[in-house]
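Here's the structure we're looking at; comments come further down.
Of the protein chains in this complex, all but one are displayed in their positions.
Going in written order, the chains are labelled A, B and C, and every chain counts its residues from 1.
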Amino acid sequence: GTAEVPEPVAKRIIILTNGNSPYWDAAATGARDAAAELKVEEAGLTVMVDRNDYEVEGQINKLKQYANSTDVAAVGISVTDAENAAIADELRHLRESGIQVVTIDSDVDRETARDARFAYLGTDNVQGGRELGVAAQGLLPNGGEYATFVGLKGAANAIERIDGVADGLGTSMISKENMGDGGSADTARKNVRDALDRNPNLNLLVGIWSYNTPAIVDIVKELGIRDKVKIVGFDAEPPAIEAMADGMVDVMVVQNPYQMGYQGVKLLKAMVEEDQATIDEIVPGHGGRDGDLCRTGLKVVVPDGTTSLKREMFDPNTEFLTLSEFRAWLREHGLSGS
Amino acid sequence: MSRNDSNSSNFARWLQRYGNELGLLFAILVVVGITAGMDDSYRQKPSQNAAEILRQASLLGIFALGAATVIIAGGIDLSSGSVIAFSGAICTSIMIALAPVDDAGNLQTRDLGAGILCAAVVGTLLVAVLIGSFHAWLITVIGLPPFIATLASLVGLRSLARVLVQDVTAAVTTQGRNTQIYVNDASFRSWGSRWWIPLVIFLVLSGLMWILMSKTVIGRHLYALGGNEEAAKLSGIRTDRLKWLAYCVGTVTAAIAGILYSSYVGMSNPATQGMGYELNAIAAAVVGGCSLSGGIGTIPGVMLGALFLRVVIDSVAKTVKTNPDEFQGLIVGALVVLAVAFNELRDAGALKKQFFPGGLGVVNIFILSLLGGVITAVMSSDHKLVIGGSTAVVILGVLAFKKFLEMRSRN
Amino acid sequence: MSRNDSNSSNFARWLQRYGNELGLLFAILVVVGITAGMDDSYRQKPSQNAAEILRQASLLGIFALGAATVIIAGGIDLSSGSVIAFSGAICTSIMIALAPVDDAGNLQTRDLGAGILCAAVVGTLLVAVLIGSFHAWLITVIGLPPFIATLASLVGLRSLARVLVQDVTAAVTTQGRNTQIYVNDASFRSWGSRWWIPLVIFLVLSGLMWILMSKTVIGRHLYALGGNEEAAKLSGIRTDRLKWLAYCVGTVTAAIAGILYSSYVGMSNPATQGMGYELNAIAAAVVGGCSLSGGIGTIPGVMLGALFLRVVIDSVAKTVKTNPDEFQGLIVGALVVLAVAFNELRDAGALKKQFFPGGLGVVNIFILSLLGGVITAVMSSDHKLVIGGSTAVVILGVLAFKKFLEMRSRN
């Protein structure tokens, strides 16, 4: 709402996310919770969640827009394309004009553009992919053929996750298909159907973006081939959670977007206020090697009851949860998915 | 005129009249035949493949019918993709707004009951009628060109749907703002997933539209409106009401498709749902024989047009083994051009026609050769340059010879 | 007729003639004024914001000029979004194909040198000419409607670009198939990033197009072609060649924009680049006063149309503090309708006009109230229902009163 009395305009902390999904809704919830709990308003700040659509150009335009505004104090951004020099340039430009910048969820290229942001909060997508690959390997020790389904094949997180999956699976499984649907949920289903039609021997279907797993579940259910294929995926959309409860999903590797949003706001607020204590709390080793990385945690979620997967297969930093434990965690944070 | 003569001319007239539909039917059979030859899935799982193609063609066909009605009436409706997203959002919003809440305060969308489903569908269709009426008002009263009025809806409605979904989820659910709405009700989910439900809806709608367009006064007047608006007006036809009807048919069919798409994916995701589908619908209508200048087109043609497009897309997925999703646009684009061009050339003594007149002709001989070369190159897996290059040279030779013949026949 | 009289009628005619441009200029000033009032960044960083708006308006304007040329010539070009993606792909492909390889076998795109850049630009523009020629051939020789010919390009070219990029990266780089091509050359990167380069290109192109359209025989003939194609042909105008020119202008301007967009983002990403931009260009042309039935429109109008659209989008981003991206479509849609409607109503004695005749009018009074209510509701942060509801009631009251007046004046 607009106010009649001119009051000092609250400076904005912007969390720039990518696309529409429960994943980012959870991040937004985290950011808003942080705003409320950390009382950003009292510091003359306000939190705004902005959204981009995986378009590099759109992201650059938004960054330019922030640079040209007078009320932006800090930006936490999920970088659409890590290798893209234009985005890194724009981030540097933001920092030069006194706006605090951190990356969340997807980082810039650490070799060439580390200086474009202060820190990175999130999970390593390659690492996440590797965990998923390891889990699938555990489910299918005899190998076979797999297919990956994603929105945009060129998106940075897609490339990293798919690389990670291949790495985790090792050599026993052969990638037959990698299909993009451009973000359309019904094309996602068509892709699964076509892949299964072309490759009758597929025994592992991997959902790379959050809506891909429910799409796989729908088609597998319809074709009645659940006994022949394993279904694994990234993130936990509500339908995917229900599908796991119904025994239709074998493993979900879940990031913690809620934490990314929460910690992102917390860190940015501290940077704006030059609150070194809080900064140290979040990125304790800043300045050292990889000290600018804050891991927000990775969860491997498996169905309740029997599963061939064991805690020890995964990285010690990765949480290993059963579905009911995971649901309890969601409930605790008021989330429907992650 | 002898009896016989009139019979044969009747047959010729029949052929002329249904030439487009017959051509499409033939094209569909050819595509299916080629696909069956190149890939064994059609032979091994015929019913499964047929069901899927029919489901997809029905979903497209439902709103292609609406697009065709508007086109026949001399307008154009660019809004259908956004109406699909918007109606999905409205439908699921009504559902979750009316859905029961469990003890933990969570929405229960697993078993909504017929009442809620009914209310959601009726509410959505009502909203679609309002959108169509708004288009008609902008066009007939304010005097906007249909292209602009529906273009504004195309950009505006999707945006409104995105905001609405967030506000509705914030108001209804305990988790706060959400960009998507999930509905798990089994009977709702089945509408778009069982292949025969969209098919039956499509066939019933087509039947109704066919009766409306070819057997009733309203249909006759719609053709007249599209053919010559001024003449229709002077004949005492209330053209404004007809446009109102046509644009409502456009939005209501899109809304039905929107409900089915949402049902198929079990959610409403207005940011991407139905994006760009308006052009698919228009393409289906035009491939089916509708003329964008209005007054021409048939319902069976549109049905076959939608089927043709889906068969082609399915064939691409079956026959192109690597990256079919990337090739799809190329092949669909080429086939739409071929289908419409064939239709154009059918009447016009195609064999005698000059295909490469003048400078434009020469340039296009090169373009076609280049295009042929590039397409074969990208579609072949090895020796791309060699294959593409030789194809280009062969095409160049053939077309140059054709040009030579044309030039000779001129003199 | 007295001297004086003719002067004042000259002024009236001048107003009539440039009414659209003046109206747009006024609208732009109003939007800028409101934005400056509601947000202080225009006041505190005027040059920075102006530079960014001009850069964006120039990028849009460049291919809106092409869209306008085709529209004035009586056609339509739906392909520009895909041509942008395709030309970006071609341009960067040429660059990496010619780029030097370092000792480790990696491509070096950091410093390409003028020769390679030149080759890439010239090659891309040549390809654009070929695409335009192909459109012209499909339309003039084969007889496809422009909508279909360019729609096929819209779906086909993007797909071709996606496949090509993968084949080129597989052939040229050591990392194998890639869906994107990055080019890091600093001078290439600067073309789209320095705000004044697109602006200068846009102004030069506009100047050239303005001279072409209003000062040369070709321009006159293009207007004639759009106004009455048959009469133009009969008047000894080579309509086929003119169409060839118009469609080439359409694709070449889109290609220039494509190069600049690629330069701006430092890469080619054909899967999403320029998606949907064709409609933006058409909207800019129509808002700028072009009539989709052809023969009407001016270059200054198109320039202002593009500027208006970008100013509106920037204003949304500045003034809507939560989710501007979601509101953008809504506001742009509404403003396009208002701009074109204003233009339509300007001549037609707007005050006396009946805005709500008959049943359609009554329905639309409700639609407008509902729409007003919903929009204020979603835009307000608290008490959504109360605010939205009361707005709807107020609008309803005002419009009902207007309808009452209309009905009374009828009798």
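Assume contacts are C-beta pairs under 8 Å (C-beta built on N, C-alpha and C of every residue); 3 or more make two chains touch, one makes a residue touch a chain.
Here, contacts and distances are computed from a predicted model.
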Taking the list "Nitrogenase molybdenum-iron protein beta chain", "Cytochrome C biogenesis protein", "Dihydroorotate dehydrogenase B (NAD(+)), electron transfer subunit" or "Xylose import ATP-binding protein XylG", the UniProt entry for the undisplayed chain gives the protein name "Xylose import ATP-binding protein XylG"
Considering the complete complex, of C:R110, C:R194, C:R238 or C:K402, the missing chain is touched by C:R238
The one of B:Q48, B:N228 or B:S380 in touch with the missing chain is B:N228
Where chain C meets the chain that is not shown, the residues are 13, 211, 215-217, 219-221, 223-224, 226-228, 230-238, 294-296
Touching the unshown chain, chain B contributes residues 215-218, 220-221, 223-224, 226-228, 230-237, 295-296, 347-349, 352
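Rule of thumb we're sticking to: only the chains that are shown with their structure count from here on.
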Between chain B and chain C, the Cα-mean centres are separated in Å by 25
So, in whole Å, the Cα centroid of chain A is separated from that of chain B by 35
Among chain B residues, those touching two or more other chains are 162
The positions of chain A in contact with two or more other chains are 53, 180, 182
Within the complex, chain A is touched by chain C residues 38-41, 44-45, 48-49, 52, 56, 179-180, 182, 184, 189, 193, 261, 264-267, 269, 271-273, 275, 314, 317-318, 321-326, 380-382
So, in the complex, the side of chain C touching chain B is made of residues 78, 130, 133-134, 136-138, 140-145, 147-149, 151-160, 162-164, 166-167, 171, 240-241, 244, 276, 279, 282-283, 286, 291-293, 323, 326-334, 336-337, 340-341, 344-345, 348, 354-358, 360-361, 363-364, 366-367, 370-371, 374-375, 377-378, 384
As the complex stands, chain A meets chain B at residues 19-22, 24-25, 28-29, 32, 53, 179-187, 189-191, 193-194, 197-198, 211, 214-215, 218, 222-223, 237-239, 242, 331, 334-336
